[in-house]
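Heads up, the thing below is written out as structure tokens.
With one protein chain removed, the remaining protein chains of the complex are shown where they sit.
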Amino acid sequence: MVAKTRSTTKDATRRYHPIQILSPEGELLGPSPTIKDEELVKMLKFMIVGRTFDQRALSLQRQGRIGTYAPISGQEAVQVVSAMCLNDDEWMFPTYRDYAAMYVHGMPMRDLFLFPMGHPQGGRAPEDVNIYAISISIATHLPHAVGAAWASKIKGEQKAFITYHGDGATSEGDFHEAMNFAGVFQVPLVTICENNGWAISLPRERQTHSETIAQKGEAYGINSQMVDGNDVLALYQVVSESLERARTGQGPTFIEAVTYRLGPHTTADDPGRYRSQEELDEMKQKDPLVRTTKYLRGLGLLSDAEEAEMWEDAKATVSDALKEAENIAVPNQDFFFDHVYAELTPNLIKQRREFIPEEAE
Amino acid sequence: MVAKTRSTTKDATRRYHPIQILSPEGELLGPSPTIKDEELVKMLKFMIVGRTFDQRALSLQRQGRIGTYAPISGQEAVQVVSAMCLNDDEWMFPTYRDYAAMYVHGMPMRDLFLFPMGHPQGGRAPEDVNIYAISISIATHLPHAVGAAWASKIKGEQKAFITYHGDGATSEGDFHEAMNFAGVFQVPLVTICENNGWAISLPRERQTHSETIAQKGEAYGINSQMVDGNDVLALYQVVSESLERARTGQGPTFIEAVTYRLGPHTTADDPGRYRSQEELDEMKQKDPLVRTTKYLRGLGLLSDAEEAEMWEDAKATVSDALKEAENIAVPNQDFFFDHVYAELTPNLIKQRREFIPEEAE
Amino acid sequence: MAKLTMVQAINQGLKVAMESNSDVVILGEDVGRDGGVFRATEGLLDLFGGDRVADTPLSESGILGTAIGMAVYGLRPVPEIQFMGFLYPAFDQLVSQAARIRTRSTSRFSCPITLRVPYGGNVKSPELHSDSLEALIAHSPGVKIVTPSNPYDAKGLLLAAISDPDPVVFAEPLRLYRSVREEVPDGWYQIELGKAKVAREGTDVTVVAWGSLVPTCLRAAQLASQEGTSVEVVDLRTVSPIDEETILRSVTRTHRAVIVHEAPKTAGLGAEISALIAEEAILDLEAPVTRVTGYDAPFPVPVVERSYVPSDRRVLEAIRACVKF
Partner (left out) sequence: MAKLTMVQAINQGLKVAMESNSDVVILGEDVGRDGGVFRATEGLLDLFGGDRVADTPLSESGILGTAIGMAVYGLRPVPEIQFMGFLYPAFDQLVSQAARIRTRSTSRFSCPITLRVPYGGNVKSPELHSDSLEALIAHSPGVKIVTPSNPYDAKGLLLAAISDPDPVVFAEPLRLYRSVREEVPDGWYQIELGKAKVAREGTDVTVVAWGSLVPTCLRAAQLASQEGTSVEVVDLRTVSPIDEETILRSVTRTHRAVIVHEAPKTAGLGAEISALIAEEAILDLEAPVTRVTGYDAPFPVPVVERSYVPSDRRVLEAIRACVKF
């Protein structure tokens, strides 16, 4: 025990600031990490697909063709770039809002539509796609991600795992217990907090009294990072480094990616009740699509025509996927009996025998 | 958003060190806080009562006169000094191991014995003693302490609240959710983590990967302190300052008090299975009773005779309390029906009517 | 007196409670500025201020846990959990803490909390937004649970719950929030906890239901009457403790019973009521008791949920079979 008589209260200085490489105007503020040109272009392409999917989903919901939907506009950069850093044989543990991340990691867009359609295949990645089933209950999937990463380590693999959650999720007990296990067992997991400023109507400042979310990682002795979540270059640098640490046995990383939810919480939400138009207008200035587009233009990697084509292609992709989704048959009304246990138990056999189906609406 | 291109990984330097004023040899390492001589003497007196109670309880358990008991030896300083800093009209939310803290705050020793005796009055402070009922489930009482402190603030009182928990408790979700609320709602609560090195068989180092427990408070933006939990002067300074902050609307404090559990986890535990004799021997050198005694001797506040008398008095106090406890009648076998709801519900009325008592063992 | 939906009646009940008792405080996710995701707490923040209507972090155990501390310290908190499926993370604080503070302290402390929580399916919600946990709560001593089936009861039961000296779960049937409007008195009135109501009188068979399924059962009863069967519908109102007397009184007259709930069948509250009837009134029964319930599977996705929740048709079939036995 070291003799100390001074108070050890935390210093007043803020210790985390978001790493930024690309300014909102699309200009470099420092050296860019090494990224191939095609990769840069791909980032924008995926982001445009994400934005297009989002706009379509919102309008489908208004038409009553899909159910409640949680939009991603504003958060495309963090989702797309982090997912691009993950290898195909590595695993993703997403939330209900990570449509773009899932798409990049291989989830068919059809199945992304099926999710808000209330179709059972919506929560389910195909066999060859390493994406975990979405849990609607906030933060519940974080210990699962830790457990899977831990299992991989026990098996002697060199894989990295990625999981996402929101700023609100950091208040749940499961966030805490998961991160503590991640630290204690030094699992190969990168946890990305998509701090989009709001948890439904609660602003980030009232979610927790800490200056940053990033500093929460220190409570678990975890490598902690704060990054501008609308900056593709900073994201690429921080996430790829963190995944590499995970793969090489250097333990978990906690990343606060500061971004913004440009839309409502879900289609059932009216953000006009709790946030100002001024805030929204200000945040639109930081739109990651705008910033990335400007940067690519500056680099000469994107012409007007190419940009227009990206939007056209995205529209076509989304339309095709929607058509596929709408053509998927509604499952038998009693399909759910088959997925309670590996084998039907006697009570389920009896109940299925007596089952009276209703028409699907 | 500030432009930054450097990584913001946590600095490698350890930021918290236990504040120490009194060395293990009982010598001052810095200026003592202002404490009246009588108060200093009282600290030792209470600690001796605590130690005596503990020794007696252990031997009673071996004789089968009380049930499972969680010893306090080694932790007397943090319990006694912190409780002495709390005003009578302020509230304490203790754990199952805070016998000395409860005693100092006014719990009759008889009722402390009744607790491990499995008597219903054991968990219950008399009406005029502001001590909450002990919850056996780790960390569950922390949100209650936050809620009570919050209620007091809402009522416009100027009271401080104190709550205790162990190092192990910091891993529970309820610790996290409680501390986050404490920060967000700036409640007048001082939370003391009695880090006694072990949670049953799990050493502190494997409970969490953070260098200190104190730094966990930063995750909630809470004033955080680390103190030598066997040093009465440092404890007095840190706890009384923190309580004063709480009373004056300056918000909550989280304190890691580094101490040591000299005995087994409970009488059902065999620490020989998981910790070494060397560790125990080393830690015995830091016994807070020895240190405080030396200090008082050095100050000339304690003679041989006075010390002996303290131990004699303590023995008498403990014996009297035990006698009282053993003379308290076992309650009616059906007493528990009366404490489920304010009024018996019909099912309970029926069940009580059909109740068949067994002999108490 | 105005015509109100259930959610409006609840809103008015909260307002009345807060006006008449300054110890009543509300806390929960989005209950303040947003007025609650279903608008049950709309306008209350403006009326009563941030000390009495607190938007909390996303933290169910924290919400209920701090409410316990408030209640012990003399307030009358009315915490909200957004959906019953999110009561699971607060389950420990509910059944091992709120429910046991009185026991643990041999009545030195009490815990007068009214935990508001919407429940039930058939509104096309995602997973965990449709669960019904009344049986789990009924099996946990020290806490009560109440559920209204109409706007009038909603307000009256809510005010009774807030007045109760012990923790009460006030379970709000989501799909009845706005399904009907009804005259609701403006001021304070209470509906006694622990008392069921005969929602429709009949002589041939007793149907026992609560909350979300009472309207279903009333419709089924109406259909049955067209076939010449006279159905008595008992609306439990208080789910725990159960009003055994009203149930048994009805069944000993009709000699037949159908119990209807949305939660899975096995070990649901229907089992308790069925057991109760068989144990206490076996000699009066002219047919086995029947249960119409959700299936022993997690509440399914929207495309099939209407087949999971007991429908008018399923209740009617059960009534027919019971009468024919």
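Order of writing sets the labels: A, B and C. Residues in every chain begin at 1.
As a working rule, a residue touches a chain if its C-beta (ideal position, glycine included) is under 8 Å from a C-beta of that chain, and two chains touch if they have at least 3 such contacts.
Everything numeric here is computed off the predicted structure, so don't read it as measured data.
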| item | value |
| --- | --- |
| Where the missing chain makes contact, among the chains that are shown | A, B, C |
| Among C:G32, C:G62, C:P89 or C:P151, the residue in touch with the chain that has been omitted | C:P89 |
| Residue among B:L28, B:V41, B:L58 or B:L202 that touches the chain left out of view | B:L202 |
| Hidden partner chain, touching residue among A:E76, A:D98 or A:E177 | A:E177 |
| Given C:V198, C:L248 or C:A271, the one touching the chain that is not displayed | C:A271 |
| Contact partner of the left-out chain, one of B:L44, B:A125 or B:I138 | B:I138 |
| Positions on chain A where the hidden chain makes contact | 91, 120-121, 123-125, 127, 132-135, 137, 140, 142-152, 154-155, 173-174, 177-178, 180-181, 184-185, 335-336, 338-342, 345-347 |
| Residue numbers in chain C that touch the chain omitted from display | 61, 85, 88-89, 91-92, 95-96, 99-100, 103-104, 127-128, 135-136, 138-142, 240-242, 263-264, 266-272, 274-280, 282, 285, 288-291, 295-298, 300 |
| Hidden partner chain, residues of chain B it touches | 67-68, 96, 117-120, 122-123, 135-138, 140, 168-169, 171-174, 199-202, 206-208, 268-269, 273-274, 330-331, 333-337, 339-340, 345, 347-348, 351, 355-361 |
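Here is the rule we use: only the chains that are shown with their structure count from here on.
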| item | value |
| --- | --- |
| Averaged-CA centre spacing for the pair chain C and chain A, given as whole angstrom | 36 |
| Multi-chain contact residues (two or more partners), chain C | 56-57, 59, 61-62, 89 |
| Shared interface positions of chain B, touching two or more other chains | 173-174, 177, 180, 184 |
